[in-house]
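This structure is in structure tokens; I'll ask about it shortly.
Left out: one protein chain. Kept in place: all the others.
Then we have chain A:
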């Protein structure tokens, strides 16, 4: 029988249609149909200047917008050759807001994953905690989800006065909440039974399909671009890269991918604390500090092409630029969304599974359709 799942089914996380060929309760084949959300990011980018495109990058992965603009901005700065001149305080603020946003994005992934499996409370708890981050980032940028905060050569604005203290309060509040969440969900036998040994993704398949981020690390490969490429302030910060270990079942199953996200939240909390330390002690706020000082007047990189990659919350986020050297508009701007590649492996790992397990597999991929369709 041919079954349609979506584009409205809640487990499809937005607008995705899956065509299922089923035999009773068993899914024989999955054919994803995308494009319901396509808003022509590349077409926009090729008709607007580099600076004007930053709000559009926010809309790609709207759950972790800061990470998107960070990668875009880094790429342009490197093409202009000003990436070494960015003040340390700016770099640390960028990492701080990116990691806060990564925590928020993983909280959504975990919360909605709980609700996919049938647990409602984790969803409420995760959204409650995420709301605090949204509040902090709104205070920074003036906007709730689409920040447009990281600019080429600097930031839209310095951190508001008192932000560091408020952020510390949040971290103190947040740490015990993660313990509670683990007690409720991670150690829950029903949750383990639903996710362990389900949707197993071997490492070689993951690499061949271009999976990255928690998808790839869940299969046991320590591959984090924050460590591999050592961009921004990450080389000076101390954090681990969690990988799946197959604790509850086979390596690379849904539980492993879930656990990698939980562990990454703890690592991001560590990064946020270190950033706050540096920002409050060595790189203090001074009245004459202008985060826009390095902002170039005219952004015209010389003729070249460049591929920048960075670790978004879902995986390797890449932008490929071709600059012609004359105009302020990129000649070609291709974006490589991690969710696009992560989703493409779905037909491979969802063969001969139960329909209910398919929901668990889809949730464990944690894709955002804004990034699949762009």
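Keep in mind that, in the parts below, contacts are C-beta pairs under 8 Å (C-beta built on N, C-alpha and C of every residue); 3 or more make two chains touch, one makes a residue touch a chain; residues count from 1.
Here, contacts and distances are computed from a predicted model.
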Name under which UniProt lists the unshown chain, selected from "Alpha-ketoacid dehydrogenase subunit beta", "NADH-quinone oxidoreductase subunit C", "ABC transporter permease" or "HypC1": "NADH-quinone oxidoreductase subunit C"
Chain not shown: contacting residue from A:15, A:119, A:192 or A:207: A:207
Omitted-chain contact residue, chosen from A:120, A:173, A:289 or A:307: A:307
Residues of chain A in contact with the chain not shown: 34-35, 38, 40, 42-43, 46, 78-79, 207-210, 221, 223, 228, 304-307, 309, 316, 318, 320, 322, 331-332, 334, 336, 340-341, 344, 348, 373-374
